[in-house]
Structure formats: C-alpha cells, structure tokens
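Removed from the display is one protein chain of the complex; every other protein chain stays in position.
Which chain is which? They are A, B and C, in the order written, and residues in each are numbered from 1.
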Amino acid sequence: MEVKVRPFDCWNDFKNYRMNYYKEYLEAKDKGGIRWAGSAWSFDPVPQGLGEDVYPLTGEPYGATAAFFKDFSMRALETIERKGAARDLCGYMRNYWGSVAMDRYLLADGSEIEPFPKPDFNFTIHICCSHAKWYHYAAELEGGVPTYAVDISVGPGYTLDDKKIEYVVRQLEDAITWMEKVTGREYDDELLIKAVENEAKSMTLWAKICKLNQAKPAPMEEKSMFSFYVLTLIRRSDERVVKLYEQLYREVENRVKKGIGALTYEQFRFVTDNPPPWPFLKVYRYLEQNYGAVSVGSIYTFGLGAAWLGMDEKGENWIWEPAPTPEEAGFEIHDRRSALWWTALFNLKYRASWQHEYSHWVRKQETYQMVKDWHTDAIIMHLNRGCELWNMSTLEVRDYLVNKGIPVATYEGNMADPREFDEARTFNVIDSFMQSLGIEKLT
Amino acid sequence: MAVAGIDVGTKLTKVVIMDEDKNILAYVIERTGTDHKKSSEEAFEKAVEKAGLKREDIKKTIATGFGKISAPFADDEVTQVIAAGRGAYYVKPTARTVIEVGAEESRAIQLDDNGNVKDFSLADKCAAGAGSFVDAMIRYLEVTPDEFGQLALQATRAIPMNAQCVVFAESEVVSLLHSNVPKAEISRAIHDAIADRVAAIARRIEIKDDVLLIGGLANDIGFIDAMKRELGKDVHVPENYPPELVPAIGAALSAL
Amino acid sequence: MVTVQESEYWRWPETIWVDESKNWQDAEVISCGIDLGSVSTQAVIMADGELYAYASMRTGTSSTASAEKAVNAVLEKIGDMTRENIHYTVGTGYGRVSIPFANKTITEIACHGRGAVYVYGNTVRTVLDMGGQDLKAIKVDSRGKVINFLMNDKCAAGTGRGIEVVCDMLSVPITEVGELSLKVDEEPEPVSTTCVVFAKSEILGLIRKGWSKEMILAAFFNAVSSRVVELLERVGVEPDFAITGGISKNVGVVRRIERKLNMKALEPKVDPQLAGAIGAALFARALYIKSKK
Partner (left out) sequence: MVTVDELPEMKKFIEWFENRHEYAKKWKEKTGGKVVGYYCTYMPEEIMYAAGILPVRILGSHEPESITRPYLHDMYCPFCHDTLAQALQGRYDYLEGVTIAQSCLHMRQSYFSFADRVENIEWSYYLPFPHGVNNPHAGDFARHEFEKFKKAVEEWTGKEITDSDLDNAIEVYNRNRELLTKMFELRKADEPLITGLHAMYIVVSSQLVDKAEHNQVLESFLEKIENGQVENDREIGTRLMLIGSEDYDEELFKLIEYGMSYPATFVFEENCTGSRYFWGLVENNGDRLMALAKRYVYRVPCPAKDWARGDFFGRRRFQFIEDVIRDWNIEAVIIAQMKFCDPHELDIPSLREMLDKMGVRHLHLELDLTQPVGQFRTRVEAMIEAMGEEDLFI
C-alpha cells in the first residue's frame, strides 16, 4: 500500500543545532567560556552549574561524525594506530584520539580546523571496562588535561537502593568541588537544578516520540531517528534541546494522526540493536529501496537517548513506557544535593542502556518487548566489532529470540572503522534473510 | 523444456542443466578465471552442449554465487543461502542442517521439513577463508588434495591449533613444518582447526539431523572425519553429485 | 573429485651464484649462513666475510632437507668445496631449529640487522624485513647490532603472503606485480583493509567492477605500504632506511613506502633477499674466530 510521505519540518532545526554544537565548543574560549569533554553517558547537567557559557564535546557522537567522513576517519585511525592503540578498541574513541593526535578538529559539515580545541577538563563516567580509560588516554594525548570520571557500577536500576545512589551522588559532589578548583569558578546550584530538569525533560520527551513510532505506517525511519536522538547525547540539559524535542513531539504526533509515513512502501518492519556502521548507512537505504523494509526502533537510539520505566520491580518484565519527570515522581529538586540525587537516580534507573549491561535477562526482555511493542517482523542485529559494550549479550539475545520464533539476521561490521565492513557480504546477508522470509524485492 | 543454474564462485564456476521434472541433464565444473563473465559464458556453453541441447532450449537461467553481475545472461539471481538450501534438499531430502565450506565463504543453513530456509549463519570476518586456507596448506605440505585428507586419518596425535584467523594459522603451520612435525599430524591439526571454526558457525543455528556437508571441502575425507568428531554426530555428503555443485542445483531448481 | 590446474604465480624463481673472480682457498675463514624461511631458503658461503656464493631455493616440506638441498646446491656450483671446508655455520629463519649441521642458531631479526649493513652499507639505521608471514621493523647501529625491533600484530600477519594471494587471483607472476602496479595514471584509493581474508573479498569486488589489474594492484599495494609505514613509525624511522626480504624486489610496494615516508630506500649492493643468510654467515665468521682465541 502506498503511504503519504513528507520531510520533517523540524529537520533543519535539529541539523542546525548539531552543526552549531561543534562550533560553539570550538569558539567557547573566544568569549571566555568553558569547554569540557567526556562520554555521551556523562552526567551532562553537572558541569552546567559552572555557568551559562559551558560547552561540552561528547566523544561518541564526535567519533560517529568522524566515521561518517571516511577520509578524515582513515587518517585519524591510522594516526592513533601508529601510536600503538590496538585496533579492537572502541571505534568511536579511536577516531576521537586520532583527531586529538592529528591535532585536527572536525566540524559536523566535514570541514577541519587546526588545532584540536582542547577541553578545560574531561568529565566522564565508567561503566564498561574502559569508559574512564578513554579519557585517561585522551588526557595523556592532550598533554595532561585534568580528568574526572564517575564510577556508576552499582548494578541494574531495579536493584537500586539509597546507598548505591549515595555512592554516585558523593562522587558528583566531589566532582563539583574539583570543577570549581580546575576552572576557578564559583558553582551555581540554580543552573544545576535547571539543567537536571532539562535533562529529564529531553529524555522523557524522546521516549514519548519513540513510542509514537509504534504507529503503522511508522512516522520515522532509523536514519531520521539518528539525527533526532543524538541531541540527547550531545547536550540534553540544554533548554534549547528541550524545545526542539517539544517541537518534534508535536510534529510526529501530527504525522501519526494524518498517517504520514517514513517510507512510501512499508512492507516490512524491523528493529535494530547496536550502533550502526556509520560509514555505511547505505545498509538502511538498501533495505528501504529494495524491500520496503523500515527500521522502526533501535535498542541503541531508544535505550541510550530516552528514559524508560524499564524493568519492573521484580526484574521480570520490561516496560517501554516513558520515565516519570521529577514532578510525576513526586520528587522535589530544591538544592544541590537533591538535584544530584535526581540526576543519579534518573540515569541509573531509567536509562535503558545502563540496565542491560548487568544481565542477559534484561537485554533479552528489553529486545523482545521492543519487537512486540513496535509491531515488527524481525530484528536485524549488527555484530559490531567497534563496541564491546553494545555487543554484550547480543548473541544470547539472538538465541532467545530465535527460540521465540522471531526472525533474526546478523551482519558483522564496525560502527566507526570502515576497514571492518564488507559491503557485498552485508547485502548478501540481507538478501538471504529476505528471501528466506519470502519477502520479494520491490519492483 | 530445460532450465539452468549457474554458480560463479571465487574458485570454481558450476553449471547445472535441468529438465522440468527436476532431472539433471548435465553439469560442468570449471575454474573461475579472472574474467568472470568469460568463465561463466564458457562454462554455460559447455554444459548446454553436454546436455545435448542448444542455448535457445534453456528457458530460464538463475545465477547464484557472484550472481548476475558475473553471469549477465542469467534471467535472475538467488542468494547462495537459498540456492544451497534448495540444492541440499534436492540431493538429500532428509537434510535439516546444511554446512557449506567454500574457498572464501562458509555458512550453515537450517532447513524445515519442506526444505525452506529457517535460519542461517555466515562465517564472521576472522573465520572466513577456510577453503583457500586449505589450498595454501596443500601447497606448503606439497601433497595432493586427496593425500592431504588421507594424511589426517593417519595421525596418531592431535596438536591443538587455534585457527581463529586463517592467516595467522598459516604461520603456525609453517612453524610446525619447520619443527619436523610429521605431515600427518599437521594435516590433522589443520583439519581439526577448520572443523572447529566451521562447527562454531554451525552452532549458531540449531544443528538437527541429518547434517549435510557441501562445498569444496566436503571432498576432503580428513575434513569429514574432523566434522564428525567435532559435532559428535554423523555427517553426510551428497552421494550422486560433487558437493560443490549443490548451490548450482539449487539455482536451477529456482528457475523451475 | 574435481582437479583444477593451479598455476604458480606466487613463486619466486630459484637462483644459484658463485663469484668466479675469487678463489675461496685463499680465505682464512669460510663461513656459512642459512636462512630457512617459510617460502624460500638461502644458503650463503662467505670467504673472510665477503660474499662468495649463494643458493636461493624454495623451501620444501622438510626443513632439514631444504637446508641440505640449498647447501649442496651451492657447494655443487662452487665445485671443489666440501662441507668439511666450512668452518662454522649459523642457521636462522623460521626453520632454524631444524638445521642439524648448524653450529648455532640466531634469530632472523639479528641476522637481518647484521646482513643489512653488508647489503646496504653501514649508514643503514632502519631495516624493514618483509617476509611471507612476518613484518619486522628493525633499528640497528653502524655494525648492524639490533637496537630495537617491532613485529606485526596478528591482523597484519601474512602481509607478504597476501601479495602472493593477489598474484594468484590476478594471474600475474610475483616478479611482475610491482612494475605493473606503477603503471597507473592516478593512484587509486587503497583497499580498505590489509587483512588478507577481507582484502581478497574486496579485490574480488574490484575484479567484478571491471578494474584493471594495474589499478587493483596499486590499490592493494597502497594499503600494504600504509600498514608497513604504520609499523615503521611505531619503531621510529631513522635514516638511512632499507628494505630486506622478498618484498624488497617489489618496486610497487617499495616506491609507495618511500613516498609515504618521504625517504628513499637504499639501493642494495647484492640481492636483498640474501640479507638474513649473509648476516648469519657474518655471525658464523665472528663466532668461529672467537672460538679459536
């Protein structure tokens, strides 16, 4: 059946925000502002208390952008390998480190700036076994940028207790003292409170938008979602980001009402799990054009960017419902400690991707429920050689889903290293999968 | 009326001519040259001739392997997974697990009772190249392919060798050779290592009886033996046709 | 079983040579070096530390027999020399442990370092040895003593072997691929990987796209030289720079490495594939003289 399609009205606004983001970071010092760098999983609201002119640079989205520009990426990867970085390390970070080591900074439009704008400090987290070490190594390459990482290894959200939260909160309190020392600025708790509220708004709004994609036809396909979700990873505590998500929510809601889809022919719906191979997003195009197959959701974009209720208290079922805002949760944010408590709780409990690192069961339930709730026919999994964290449990999930009768295809690649992707093999997997399911090519 | 299936592989080009009752009238297996189009054209002509037919007698041709790009005269193409699955069901209707080991690609396919592909798994990057690895090893050991398989059966000792990466495994084989380890033991070590990798691919799908081994390596008696050991169950090979022909048969069936 | 004729595009030809201008009987010390590599074996006879004769043969399946064969071949070529006339023999290379008549074994890394100084002169500081299985970057002092070295990691294993594979795929003899790869108007993008397994699949793709052999070789050698330069830069390239091993004869790789390093490789005085065996023979001489003191 032919479906109405139209471009997103707010597409350009999202694009511009991302374009400006890298520029704002670059130009921050010209106006006496502060630059910090860290993982996209960092407690993004916390440095915001240093002032209204604080600009982050998160490493994973930067690495993904670099990977998209293959020429830059190849130079970055080769540069860092010459310094002795192993090829199986995080694909994003090899691009990031390579960029630092080449002393070249990439803007979102692909243009390059020299030198690389060093951050005033690195502020990150540690969840996989190398997150904090990423920035330790980056700091060494940068010639010794002060670095602080928050250990969040407290276990899955449904097992949280006050002492676990307390552990993270105390580290965040220390971090603030440390940031004051490093930057010589006085910390403003009001700004922190605002930022923490914005973070919650951005992430729950994105969850609500994701939910709208359960509609048939799906209003968004995955490549659009990549462009939308990324703001939660680069600066989710920014009020402008909240506004953009409000705008997007209204638009997607409207599309659903009017039956506007992402694809003219939606004959096959699937979900994905891992970060995509950024240099080869044509995988998605191939699926869409040849098979009318649309990716309607992803553990990656939904799980990382949005806040969800997640595992129920007993740890039995996964619930893909947006997480509560502080008001809905009856939580009052009135000072530094309550603000830090909320952001710790919010991230530890409702960020889906933090839960499934602690158990296969969580990842299985989460994935199974996504396949069901978004009304899909299958899952296409990326055996991503570029991220060992995202690869955790994936094969166990595959096994689980196959046993439940859900068709699963896997292809091998790397989210950010073009040398580890074989186009012909991947298309071959897709064709074999579709043929085995009896899905005909569109003519 | 007759149809054809053509499978252009990295090493060999296979053509099957079939009548409408699914009888195989003729087949050829030829070396794939650097010019794929030329190779496929020549092999096709040869097969048609062998079947005692003319080109215009072939109503439909389906390509697999590299597909239409290497055999432009084909009417359509089908993926290797589907072709191998259909071919396997044809040569052995009781086959439920099909394991194909070719020069560059290895794959495992699960068939349902009607011969449809239920699940499949392909070799990961670091496990690819099993067939051409064997070719290289045969060169190093200076034996014929037949001798290579036979040798493995004579080994008195199993040397553990990790063949996660065939390139790196080659260096290990060279070391063994230079340490004067008997050829039989080296051959056994290579076969075990490959069987290990291939079984790992197969285990991603459910391994149900009967297991059918196809592709070039299914000619290798040492490999069949190693697979039996590795899977702990009986392993079959096609009885009436060369094991590397199976996907071409599947392609021909797809043309009916 | 289907048998298919295999052509051997990947093999290097065999050579046996003797310096007719000299008489070995004038020499005080006759030393022998044998480099038993994965693909080829070199036996070198030196008279008082000067290259006198050598044989470069294919390595067979038995290391011991291959070493015997190479030594016998060179002795036969000389004519009047027997095993007894050799004062000291050093074995090196992959198969060094199985040369029963060697007095001592020394690694190919030390031997290539020492040999490089003989083959290229004592200004050489950085030696790249590229064999079938391994890639080695070696830094030496003016006497050829190894100061530091690095070898490839797993994913760059078999880079030399990869070249043989490509020769086979394209049906071009290994002696010609280098020259051929330089016959391109514009350097194509490198193939994206040097993993032999992956590169093969990529090259097959290029063949199907109708790329010329020249372009494919250029793309592949471009990638290989990047990988090599990466290793060299990790050990630190100090001039002068030289390449030993079979790949040194491949101008397609050598020129590209030079371009990337922005540095000329030294011209060899003798066949650089002999460097390991020459180094072994020079060590053999030193060890013999020391044993007599």
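One rule holds in what follows: a contact is a pair of C-beta atoms (placed from the backbone, for glycine too) under 8 Å apart; a residue touches a chain by one contact, two chains touch by 3 or more.
Model, not experiment: these values are computed from the prediction.
Chemist: Please provide the labels of all shown chains that the missing chain touches.
Modeler: A, B, C
Chemist: Please identify which residue in A:150, A:231 or A:408 touches the non-displayed chain.
Modeler: A:150
Chemist: Looking beyond the chains shown, say which of C:24, C:52 or C:94 touches the absent one.
Modeler: C:94
Chemist: Of the listed residues B:90, B:168 or B:223, which contacts the missing chain in the full complex?
Modeler: Spelled out, the listed residue whose C-beta touches the missing chain is B:168.
Chemist: Can you name the residues of chain A that touch the chain not displayed here?
Modeler: With respect to the unshown chain, the touching residues of chain A are 83-86, 88-90, 126-130, 132-137, 139-140, 144, 146-151, 153-155, 163-164, 167, 170-171, 174-175, 178, 357-360, 383, 385, 388-389, 391-396, 399.
Chemist: Using the document's contact rule, name the residues of chain B that touch the chain not shown here.
Modeler: So the residues of chain B touching the missing chain come out as 124-127, 160-164, 168, 171-172, 174-176, 178-179, 192-193, 195-201, 203-204, 230.
Chemist: Identify the residues of chain C touching the omitted chain, counting contacts across the whole complex.
Modeler: Residues 94, 105-110, 114, 134, 143, 145-149, 151, 153-154, 283, 285-287, 289-290 of chain C touch the chain absent from view.
Everything that follows uses one rule, which is that only the chains that are shown with their structure count from here on.
Chemist: Measuring between Cα centroids, what's the chain most distant from chain B?
Modeler: A
Chemist: When all chain pairs are ranked by how many C-beta pairs they have in contact, which pair ranks first?
Modeler: The largest set of C-beta contacts joins the chains B-C.
Chemist: Go ahead and note the Å separation of the Cα centroids belonging to chain A and chain C.
Modeler: Here the centre of chain C sits 49 Å away from the centre of chain A.
Chemist: Averaging over Cα atoms per chain, report the distance between chain B and chain C in Å.
Modeler: That pair's centroid distance is 36 Å.
Chemist: If I count partner chains per residue in chain B, which residues reach a count of at least 2?
Modeler: 125 - these are the residues of chain B that touch more than one other chain.
Chemist: Using the touch definition from the top, which residues of chain A touch two or more other chains?
Modeler: Residues 420, 422, 425 of chain A each touch two or more of the other chains.
Chemist: Across the complex, what residues on chain B touch chain A?
Modeler: 78-82, 85, 116-122, 124-125, 204, 206
Chemist: Spell out the part of chain B that touches chain C in their complex, as residue ranges.
Modeler: 10-12, 29, 31, 33-34, 36, 66, 69-70, 104, 125-126, 128-129, 132, 135-136, 139-142, 145-146, 165-168, 170-171, 174-175, 177-180, 183, 219, 242, 244
Chemist: Note which residues of chain A are touching chain B in the complex, please.
Modeler: 383, 385, 395, 398, 402, 408, 410, 412, 420, 422, 425, 428-429, 431-433, 435-436
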